[in-house]
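Only a single protein chain was left out; the remaining protein chains are all shown in position.
Right after this comes subunit A.
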Amino acid sequence: MALDKTGIAKRIAKEVKDGYYVNLGIGIPTLVANYVRDDIEVEFQSENGVLGMGPFPFEGEEDADIINAGKQTITTLPGASFFDSAMSFSMIRGKHVDLTILGAMEVSENGDIANWKIPGKMVKGMGGAMDLVASAENIIVAMMHTNKAGESKLLKKCSLPLTGVGCVKKIVTNLAVLEVTDKGFKLLERAPGISVEDIKKATEGTLIVEGDIPEMSL
């Protein structure tokens, strides 16, 4: 069965390692924080200026001056820090953030990503996405394998305006875990009950299948 958004978040959570500073994008990536092992030390960075983000506040304890990049009220954990936007992006561009997890509309087999603009529709802007993808060494994309019309979002070439070029390393979808290589999307794992054939059908870009592809464990 294909994973739901929670399943994708759970699988990505396994990529989060002890000692990582992690930036989570809006949508599925935000859910990842809920499933990170509690025996490791991880700090979440939000690009509006906080490191050491905690859970949402209890009702009545919301502080308008403490929000995340999704403009949601949050709390901080012991050891947290606040800083200005320039320093926040110094952390990001300066490669001090270990892992960036973000959503995408399209990813191409050479690692290009498009996630900020659909021409002809309302354009809300890229926010910090272009800075994040241009700099991070370790970018995982969380997304559905196909769009609502059933069309593949893993393409030979992105059709939408790009957010960054050649930057995506790993993709976790509702069907599979894939690595971006010089030769295309390398299939690493299948979602439970999903066949290699199912994944081939849903992937427009070059799919590399070598040997037995294990089912992912969540």
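As a convention for this text, a contact is a pair of C-beta atoms (placed from the backbone, for glycine too) under 8 Å apart; a residue touches a chain by one contact, two chains touch by 3 or more; residues count from 1.
The working rule: contacts and distances are computed from a predicted model.
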Undisplayed chain, where the name is taken from the UniProt record, one of "CoA transferase subunit A", "Acyl carrier protein", "Ferredoxin-like protein" or "ABC transporter ATP-binding protein": "CoA transferase subunit A"
Hidden-chain contact residue, picked from the options A:Asn48, A:Asn138, A:Thr181 or A:Thr206: A:Asn48
Residue in contact with the excluded chain [from A:Lys5, A:Arg93, A:Lys169 or A:Lys201]: A:Arg93
Among A:Gly103, A:Gly164 or A:Gly184, residue touching the chain not depicted: A:Gly164
Subunit A residues that touch the omitted chain in the full complex: 46-50, 55-59, 61-74, 82-86, 88-89, 92-93, 112, 122-131, 134-135, 161-166
